[in-house]
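Structure in structure tokens, see below.
Chains shown are a subset, placed as in the full complex.
By letter and in written order, the chains are A and B; residue numbering begins at 1 in each of them.
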Amino acid sequence: MRPSQRETHQLRPIEIIRHYTKHAEGSVLVKFGDTHVLCTASVDEKVPGFLRGKNQGWVTAEYGMLPRSTGSRMDREAARGKQSGRTQEIQRLIGRSLRAIIDLEKLGERSIQIDCDVIQADGGTRTASITGAYVALHDAISRLLAQGLISESPLRDSVAAVSVGVYQGTPVLDLDYIEDSDCDTDMNVVMTGSGGYVEIQGTAEGVPFQRADMDRMLDLAAAGIRELTSLQAKALGL
Amino acid sequence: MRPSQRETHQLRPIEIIRHYTKHAEGSVLVKFGDTHVLCTASVDEKVPGFLRGKNQGWVTAEYGMLPRSTGSRMDREAARGKQSGRTQEIQRLIGRSLRAIIDLEKLGERSIQIDCDVIQADGGTRTASITGAYVALHDAISRLLAQGLISESPLRDSVAAVSVGVYQGTPVLDLDYIEDSDCDTDMNVVMTGSGGYVEIQGTAEGVPFQRADMDRMLDLAAAGIRELTSLQAKALGL
């Protein structure tokens, strides 16, 4: 039995709230149970130096946790003067995941900067971030279309993410913090709405895992992603 | 006429929402109109090095803005690798303001760390931060009392803050972003519930101001603080 009483294949209650703050071109509060992440998409009418004059746009992401989003307070990265390795790993993952489903040439010479800030953490902040960021990105793109700045959507697909793991010998979907702290294997899976893999990152925290575990985890993840994809579409009114 | 149609002595709609996130000992979302700040208070059962063995506690504060809390995206301070002078100025002000109303010896050898993170900004983020932080601090103290870790409240008074300024020649209370960007004088006033001054910081942005302006601004601020003090008490059920 999972601590949260969920079935092995059951997601936490998911909420996707659009237009959460007023300034950003896309602003989404995404909740995976008690994990709450604010995802904003900011359009900037220029590209970074390495892309200037290349006739394409750019999508990138930054990630942060509020110092007391967690059970015990973490140091503020701005005060320490650098982002941790974990933070950089996560923001690079979010950026790659979103770039996988967008046609950067169709975006034109502009950037969309995604910010994922964790308001409250209970496991799975990176998968919630990717899932919410896609919706914020979609809103920012819709606005560019509405303003006539682009004539065709550069989005080729949707993208969502979920964690799977082996908890007390059993593969389970969407681990919360209690499960995450005590599982043998933790895997984050990022997939497109049409079912292709974008990223897979699996780590054996304790005992190495076997091919059979892997197969069962991939099955759970695929079903979870289908559910999230449908919740994203619903939130977007598609 | 003010852009927001408010009277010169009128605060924006104020909301003080306690228990906004689940982990912190005090967690308050404070809204001064469209300015929304999450204030958390975290108890740590030790003190910084310079106070060790001195038989007293410590209260300190950090402040940050989410990159897209503002009209155009700001650089993330954690990514730039340092906090701006403005950020440091504000967090020092918040810390001093709270220390002014707490008896650090009665707090015992423990720290309370305040974090004020701006979710959405529309002027007055530092005054909203102080006003909300007091409520979060009160909640953290109540918890220490309930746990029997201290037997008497170290709080000597309450504290709140508000801005006043001279906008198009007229002194006004609680400037929003539009007023703030275009005023001649901007003054932040921090006062205790019993009416003493804790901090006054006034700046002439354009034309230097005269003693008479100063007097009228101080009157407006005192009335605004009385209103905020009463809203804090109400939020705390006092």
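Methods note: a contact is a pair of C-beta atoms (placed from the backbone, for glycine too) under 8 Å apart; a residue touches a chain by one contact, two chains touch by 3 or more.
Quick caveat: nothing in here was measured; it's all calculated off a predicted structure.
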item: Homomeric assembly size (copies in this file), of which only 2 appear in place; value: 6
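Everything that follows uses one rule, which is that only the chains that are shown with their structure count from here on.
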item: Chain B partner contacts - residues on chain A that touch it in the complex; value: 21-24, 27, 34, 36, 38, 40, 42, 44, 62, 64, 66-73, 76-79, 81-83, 87, 113, 115, 117, 119-121
